[in-house]
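Only one structure is covered here, and it is reproduced in the block below.
Shown here: the complex without one of its protein chains, the others still in place.
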Amino acid sequence: MPHTTVDFRSDNCGRAAPEMIAALHAVNTGTELGYGGDTLTAALQTRLTQVFETPLRVYPVPTGTAANAVALAASCTPFGAVYCHAQAHINTSECNATGFFGGGTKLVAVDGEHGKVSADALLREIEGAGVGLAHKNQPAAVNLVQATDMGAVYGVEEIADVSRVAHARGLAVHMDGARFANALATLGCSPADASWRAGVDLLSLGVTKNGGLLTDAIVVFAPDVAANIGYHLRRAGLVWSKMRFASAQIMAYVEDDLWLRLARQANAAAGGIAQRLSALAGIRLVAPVQANELFVELPSAQALEGLQAEGILFQRRGPRLARFVCRWDTGESECAALVAAIERQLGTATTPQANGAPS
Amino acid sequence: MPHTTVDFRSDNCGRAAPEMIAALHAVNTGTELGYGGDTLTAALQTRLTQVFETPLRVYPVPTGTAANAVALAASCTPFGAVYCHAQAHINTSECNATGFFGGGTKLVAVDGEHGKVSADALLREIEGAGVGLAHKNQPAAVNLVQATDMGAVYGVEEIADVSRVAHARGLAVHMDGARFANALATLGCSPADASWRAGVDLLSLGVTKNGGLLTDAIVVFAPDVAANIGYHLRRAGLVWSKMRFASAQIMAYVEDDLWLRLARQANAAAGGIAQRLSALAGIRLVAPVQANELFVELPSAQALEGLQAEGILFQRRGPRLARFVCRWDTGESECAALVAAIERQLGTATTPQANGAPS
Amino acid sequence: MPHTTVDFRSDNCGRAAPEMIAALHAVNTGTELGYGGDTLTAALQTRLTQVFETPLRVYPVPTGTAANAVALAASCTPFGAVYCHAQAHINTSECNATGFFGGGTKLVAVDGEHGKVSADALLREIEGAGVGLAHKNQPAAVNLVQATDMGAVYGVEEIADVSRVAHARGLAVHMDGARFANALATLGCSPADASWRAGVDLLSLGVTKNGGLLTDAIVVFAPDVAANIGYHLRRAGLVWSKMRFASAQIMAYVEDDLWLRLARQANAAAGGIAQRLSALAGIRLVAPVQANELFVELPSAQALEGLQAEGILFQRRGPRLARFVCRWDTGESECAALVAAIERQLGTATTPQANGAPS
Partner (left out) sequence: MPHTTVDFRSDNCGRAAPEMIAALHAVNTGTELGYGGDTLTAALQTRLTQVFETPLRVYPVPTGTAANAVALAASCTPFGAVYCHAQAHINTSECNATGFFGGGTKLVAVDGEHGKVSADALLREIEGAGVGLAHKNQPAAVNLVQATDMGAVYGVEEIADVSRVAHARGLAVHMDGARFANALATLGCSPADASWRAGVDLLSLGVTKNGGLLTDAIVVFAPDVAANIGYHLRRAGLVWSKMRFASAQIMAYVEDDLWLRLARQANAAAGGIAQRLSALAGIRLVAPVQANELFVELPSAQALEGLQAEGILFQRRGPRLARFVCRWDTGESECAALVAAIERQLGTATTPQANGAPS
C-alpha cells in the first residue's frame, strides 16, 4: 500500500469545492458596503428564499457552533431550557456555547434512538419540567441535529412530530443542519419539506463540512422567533465586514445543486462502505448509515488499535467504537482501503500480511 | 465624469488582495485536521514568531470585534474595567461585545488627543477607580487602537508610556490593531517594536480591512495573561473547523511584506488627499492624517450634502464632519475626484458644473 | 466632648426602626409556604397596590443593587443601552452589576444638573445612538435616581419630561428609589404621582437605608415591561425561601406612614445642617439639599482633614468635597457637633480649642 492518506477523521478535514473558491474570485471586484450591506448578501436572501420557497432571512456565520448558539440565544430566555439529544453536538462538543450566548440557558437531554429526539420523550420532559414554577428553568426550544450525531437521518414526519409537540407548548424548533445537505440528499424531498414545512423555525445550515471554506449560515423561517438576531450576531463578533466573501460561498453552494451533488458523493461513499461492512461477521453498525457517517463497533479494542497502527485515520468513540466520516472528496480507493483494513483486523481477509501497511 | 464609483466609506468596502485568494487555492489539497490542528496553522505560529521576533500564539478569528472581545475577556475578570478612548471602536461600534464576552466587563473612557489614550489620563482614572473596593469595578486592562479611530498613529514611546502605567498596576495592555499594518507602515519600525517591546500583551491583528477576506487574528505575546484563550474562542463559536483557509490568508498577508505594501498604498492615498486639502481654505483636518483615514471638517453642512449629492461615498460623522477612508486599492482617480468635489463644494473650483457628476 | 459618635458616613450605617424588627416577631408563627407563596407576601401585594393606587407587583429583594440590576435586565435586551447620569449609583458603585445581569447591557452617561438626567440631554443621546444600526447598542431604558446621588430631588414634572422622551422611543423608565421615601417626603405628593403617574415603569424601592434591615423591593407598574421578572430573580439567587420575613419588613415600613416619618426625620436633620452651613463663608453646597444628603465643598483639603482628625465620620468625595448623610436616627446633637466642627475648621468659631475633641 503506497503512502496514500486514508482519512475518515471528519468531513471538515476535506478540501473546499473548487466552485466555492472560484466564487471568491468572481466577486472580488469593485467596492461594496460592509457588514452585510452588500449586493451579494442581498442577492443571497433572494436566492435562498427561492431555494426554500418561503420568506426567510439568512445570516452567514463563521461556524456551526456560532449558528447554533445564536439561533438558540435569539429564541430563548436566559432562564430557558433547550431540549436536545444527549449525543447532540451542542451538548457534547461546543464548550458551553449555548449557556454562554444564552446567559445561562441550560441543555436538557432527551432520549431517542440513533441520536434523534423522540417526540414522546420530549413531551414527557416538558410535562415534568415545572412550567410556570420560578425555580425551574422553562422549556424554550428543542434542537434537532440533521443528520444526527449517530449518522442517521430524521424522516420528515419525525421532524413534524417533534415540532407539533414543541409548538403546542410555545417552544421554538431549531435544526442543527451541520449536515443538512447530506440529510436532504437522503430524504430526496425539497429543502422546504425538510425544514419549515415540517415545523423548523431556525436552521443552522452547514456549508463548511460539505465543501465550504469558512462559512455556515443561520436561516430564520420564523422572524418573530428571532427578531433581534442581527444584534446578537454583532455583539458576538460574528458579522464579517467583508460579508460578500461569505455570501459568495453560500451562493455557489446552492448554485446548480452543488450542495446536493457534494452531499451525494459523501453519502455514496459511506453507503458503499456500510454495504461492504454489513457482509462481515463481527461488525456492528450502531446506527443506520443514512448520511456520510458510520459508527462501527468492532469485535475488540485490539481491532481498533490495529486500524490505527495501519495508519487509518478515524475517531475513536469508545473502546470498540469507531467513527468513520466520508467527505465529498473521499475517493473510492480510500473506501476500499478502509474496508480492506477492517477485514484484515477481523482476520477475514485471506492474505492480510501481504496487504499490511509497513509499520 | 463616467459612472465610476468614488468610494471612501470604509476600507472594508474594498477588494481582497489577489495574493490572498491565490493562497486559498494553494492550500486546497489533501486532508488536514480541523479546528486549527492543521499543518498550515502550525506553520503560521512559526511564521508570526519570526515576524514578531518573539514566542507568541496566533489565533485567526473572523472579525476584529471577536478579536477584541476575546482578548479582553481572556485577560480580565467579569468585575473588571477596561480603559479605552471614548472614540475607541470597542466603545462606539461593537454592540456591547466587551460586556457580553466578559460577563459584564465595563468600559471606562479615558481622555486623550486624536483618539489616543493619554498615559497621564489613564493614571488619573486608575488612581480614582477605588482599587480594592468591592463596589467598584477593578482596573483590568487598557485598550489602544492603532491606528486610532481618528486616523492618528501612536508613537512607540506613547505606547510604552501607557504600558508602563498599566503594567505597574497589574493591567493588561491590549492593542486593537484593526489598522496595525497602516500604523506600522507609518512608524517604519519593526512589528516587535510597535507591539510587545512597547508593552503590548495582546494584539488584535487586523487583516480584513487591509486586503483580507474573512479573517483577522489575535496575537498573544503574554501567554499567562490569556492562558485559556482557546476555550474562550471555542465556546464563542469562533474556531473554524477548516482553519487552514484562515491561516492561509494570514500567511499570505505577511509574505513578502504584502501587508506593508498594501498599507502603504492606502496610507499614500490618504496622505495625498490630506496634502491637497490642507491647501484649501475652509477645511480642517481634525486629526493628523497618519494612516489611511481622514476626518475632515467642512465649512457647512451644505457642503457635506453637496458631496453626497454628487455621489461621493463617505461616512458623515457630524453636521460638518466627514470621514474618508482609503483602501489599499483606492485609485489616484478616486482621490482626484474626491478633492475636486470638495473644491467644488467650497466654491473654490473654477468650473464646478463642467465637472459635475450626473445625478 | 464625650466619646459620642458623630456619624455622617451613610444612612446604611444606622439602626433599623424598632417597628420593623417588631414585625418579624409578629409573623413568626405557624407555617407558611416558601419562596413568596406565603400569605404575608400576598398581603403585601394588596397593601402596596393601595399605597400606589394602581395594580402592581412587588418583589422584595436583598439589596438596591439587586433591585436595579434585575429591573433593568428584565426590561432590556442584552444589546441594549441604559441611559443614566454619570453620578448614578448603577454607574459608580455597583461593580458591573447592570452588565452582568443584562448579559452585557451598557450604561451610557447623560448630562444633567445635580445628578439628574436632563430630558433634553437624553433626547440628544438617543438621537445620536444609531437606532437600528446593528453595530450600535440600542436604547432600552433610562435610569433616574430619586433622590439623586447629589442629594437633589426630581420634581414630578422633571420625571414626566424624561418619561415622555423615553416612552416615545420605546425605552423603559426605571427609578432607582434607594431614597424614594426621602424624595416623597420632600415632594409632598402621593406615591403614585411620584412614580407611575409621572411615567415610571419600574421602581427600586429603597427600604434598608431608611430604617429597614435586610430588604429593598422591586415595584413593577408595567407588567409587560418585565413579564419574566420572577425567573430573573430566581436564577439570580434573589428569592428568599422564608420570604415572609422580608415582606413583613415592607408591610411595617408603609404602615402608618412609617417610611415617611423616618424620611422626614432624616431630611429635617440634613435641612437643618444645610441652613446653618449656608450662613458660613467659605462653604459651598454643590447641590440643593432636598433629601438627607449634603455635598459640601470646604475651602481647603486641610479643613476636610481637620474634620477627620476631630473624629467626624463622613465620606470624602474629592480633595475639598465631603458627603454628609443623615440617618432617620441622626440626633440633633450629632448635627450640632458636625456644624461646630466645620465652624472650627473654618476658623470662624470663637473658641475652637475649648470645643476641641481630644486627639
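Think of it as A, B and C in the order they're written, each chain with its own count starting at 1.
By definition in this document, a contact is a pair of C-beta atoms (placed from the backbone, for glycine too) under 8 Å apart; a residue touches a chain by one contact, two chains touch by 3 or more.
Everything numeric here is computed off the predicted structure, so don't read it as measured data.
Q: Thinking of the whole complex, not just what is shown, which of A:23, A:88 or A:134 touches the missing chain?
A: Per the contact definition at the top, the residue touching the missing chain is A:134.
Q: Any idea which of C:241, C:275, C:302 or C:333 touches the chain not displayed?
A: C:241
Q: Per the definition of touch given earlier, which of A:5, A:39 or A:93 contacts the omitted chain?
A: Of all options in A:5, A:39 or A:93, contact with the hidden chain holds for A:93.
Q: Using the document's definition of touch, tell me which of C:32, C:53, C:120 or C:297 contacts the absent chain.
A: C:32
Q: To test your reading of the contact rule: which positions on chain B touch the chain that is missing from view?
A: 35, 77-79, 103-104, 134-135, 137-138, 228, 230-235, 239
Q: List every residue of chain A that touches the chain not included in the displayed model.
A: 78-80, 92-107, 134-137
Q: Could you pull out which residues of chain C are in touch with the chain that's been left out?
A: Residues of chain C in touch with the missing chain: 5, 7, 9-10, 12-16, 18, 21, 24-25, 28-35, 61-70, 94-97, 100-101, 208-209, 212-215, 231, 234-242, 245-246, 313, 327.
Basically, only the chains that are shown with their structure count from here on.
Q: Let me check something: if the centre of a chain is the mean of its CA atoms, which chain is farthest from chain A?
A: C
Q: Between chain B and chain C, what distance separates the C-alpha centroids? Give it in angstrom.
A: Computed from C-alpha means, the inter-chain centre distance equals 42 Å.
Q: If I count partner chains per residue in chain A, which residues reach a count of at least 2?
A: Expected reply: 35, 231, 234-235, 239.
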